[in-house]
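With one protein chain held back, the other chains of the complex are shown just where they sit.
Order of writing sets the chain letters: A and B. Residues in each chain are counted from 1.
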Amino acid sequence: TGGDVEEEVQPTAKSAEDRKAAAALSSLDSNNREDESSAKVDQDAVKNAFNSLSTAGSKQAEVKKVKVDAADVALLVDELELTKAKATELLKSHDGDAVKAINAYVAAPAA
Amino acid sequence: MDIRVLRPSDIPLIQHANIENLPENYFLKYYLYHALSWPQLSYVAVDVSRPAKSAYDYPKIVGYVLAKMEEEPTDGVQHGHITSLSVMRTHRRLGIAEKLMRQSQQAMVETFGAHYVSLHVRVSNAAAIHLYRDTLGFKTEKTEAKYYADGEDAYCMKLDLSPIREAIQKEQLEENGEKKPEEKG
């Protein structure tokens, strides 16, 4: 029984141009369609090609084994309004030296 | 004044030009939709004479054409469509509108194989109709009643792009120096 269920009232587009615009924009987020490319692809070839790639191998940030003081992290979080993660990163890249890290952060950017 | 292809970073000022000049306006996303679907087709006219005000100046748009290819052509023929065209009042008589249109039309044929281009224009907009019909060669196909939000009718106009298609084919033949079989699409 669909009688007592009110259908959603879609916002009425105001003119022909608006209707087209609304239609175009609403179809943008339909991520159900996966268009197959028109070029025929050798299934085995791509599988092989893929396997020839090593792992994702993206750039990994160097994780420095630097000891940072929790109090220093807290200081930077408070005084420089950084997230804990960014504060820790900043300290690490300055050998855990808080004064050095702060000086680097407050310095004027290179022209 | 500089005429070139539209870039995504132009969009805020294109939107600004549009809402300053015309009553038919669009969300930024709609401009992005054009710029990311048919990037070759939209052009801008930029005021290069403007002295910079800050380190973050963006090129000032004094005219633009926002164009697309019809996604689902009812007649099954690939054709372009002009979504919006406007030139600042302060920059008329430089032929900007015509120049923008011609660049766009060329790209419609080259990149998307358009056979013709269509557009809508207010029946009362004499200046625009003169540009399309007399300068560019558009023909009026029909009238669409109450097309605009304020109730005004629109002429639907069409321009056959065969001359451009033929010119391109001729150029290709000359380059290759031999006859090529007709290509589909």
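Keep this in mind: a residue touches a chain if its C-beta (ideal position, glycine included) is under 8 Å from a C-beta of that chain, and two chains touch if they have at least 3 such contacts.
Keep this in mind: contacts and distances are computed from a predicted model.
Chain not shown in the complex: UniProt lists it as "NMDA receptor-regulated protein 1-domain-containing protein", one of "Large ribosomal subunit protein uL13m", "Sorting nexin-30", "NMDA receptor-regulated protein 1-domain-containing protein" or "V-type proton ATPase subunit F".
The missing chain, though absent from the view, touches A, B when the full complex is examined.
When the missing chain is restored to the complex, the residue among B:Asn25, B:Ser118 or B:Thr140 that touches it is B:Asn25.
Although one chain is hidden here, its contacts on chain A can still be listed: residues 2, 5-9, 11-12, 14, 28-29, 31-43, 45-50, 52-53, 55-60, 72, 75, 79-81, 98-99, 102-103, 105-109, 111. Touching residues on chain B toward the chain that is not drawn are 1-5, 7-9, 12, 15-16, 19-23, 25-29, 32, 35-40, 47-51, 53-58, 62, 88-95, 99, 103, 106-107, 110-113, 124, 149-150, 183-185.
We take it that only the chains that are shown with their structure count from here on.
By the touch rule above, chain A contacts chain B in their complex via residues 14-18, 21, 24-25, 28. By the touch criterion given at the top, residues 24, 26-27, 29-30, 33, 71, 83, 120, 144, 147-149, 154 of chain B touch chain A in their complex.
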